[in-house]
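The structure under discussion is supplied below as structure tokens; questions concerning it will follow.
The complex appears here minus one protein chain, its other protein chains still in place.
And then subunit A:
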Amino acid sequence: MHTPHSPGFTASLTASLTAASIGVLVIFGGIAPASAATGDAQLSVFHGVPGLTVDVYVNNKLTIDNFKPGDMAGPLDLPAGTYTVAITASDATDASKPAIGPVDLKLEAGMNYTAVAHLGADAKPTATLFTNDTSTIAAGSGRLVVRHVAAAPAVDVLANGAVAISNLSNPKESVLVIPAGTISAVVAATGTTAPVIGPADVKVAEGVDTIVYAWGSLADKNLAVAVQTVSGMNSDPNGIPAGEAGLVATNRPADQTPLWVGGIGVLVLLGLGSATFLGLRRARR
């Protein structure tokens, strides 16, 4: 890990500015899984360790250079298989002295993953591989996923003031399918409502996984949220019911009156009533 006083500072600063201007630099070309399988997996990588700019090595090859806290890289299409990931200080020259890992990530074909470098509940850097749910979501709804990857005790998540998720602990996730819209979210210690993060507006789009990471450290007062979205799980309404009276039906009775309904329409009864009344009046004449 470099410090502001290390010899590499100027070079690192330049490199990171360049990386920032073009997005996170990811070099995944030519990496083959240790055990090959058919089909691709998608992998995103989130960096949730405060104060530590890192390099990410996959199968001993530098893949993400100068990866900064709070940054998200990917998604990358990778052939299914097992990948060995090591995270080093950004001035490392190879993967031999990882700060985190090495860990083996087993990626299955057709699946969508996010690998997260983060602090454990004990504040030690670690890594967790989350599987992103890409199953279809009911029309009109979105999937809200909250992942606790912060050095903090278990939390509750309040959505619009009500507890939506309770007792979520590092490194677990909780998943809610809710009507699409924007919610005001607060993260609080379990059993309390005082925000340790938020309130923050979170837009949960229809047919999309909105994945919220609570990261950082409670003790160091740098808790933060990062949001990742995975889209394309939308589905369709099951129909368009657009009529209720049969007024333009092609099978309406030949002598139909405008408000014929179910054979005993109100106006029909009124009409019959008036006819009878008129008939009676005529009969009396």
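Everything that follows uses one rule, which is that a residue touches a chain if its C-beta (ideal position, glycine included) is under 8 Å from a C-beta of that chain, and two chains touch if they have at least 3 such contacts; residues count from 1.
Keep this in mind: contacts and distances are computed from a predicted model.
Q: Tell me the UniProt protein name of the chain this structure doesn't show, selecting from "ABC transporter permease", "Membrane protein", "Heme exporter protein D" or "Class F sortase".
A: Not shown, but named in UniProt as "Class F sortase".
Q: Of the listed residues A:93, A:135 or A:250, which contacts the missing chain in the full complex?
A: Here the residue in touch with the unshown chain is A:250.
Q: Could you tell me which of A:40, A:91, A:133 or A:206 touches the chain that is not displayed?
A: Candidates A:40, A:91, A:133 or A:206; residue touching the omitted chain: A:206.
Q: Just to verify: which one of A:51, A:110 or A:140 makes contact with the chain not shown?
A: Of these options, the touching residue for the absent chain is A:140.
Q: If the missing chain were put back, which residues of subunit A would it touch?
A: Subunit A touches the missing chain through residues 138-140, 179-180, 206-207, 234, 236-252, 258-259, 261-263.
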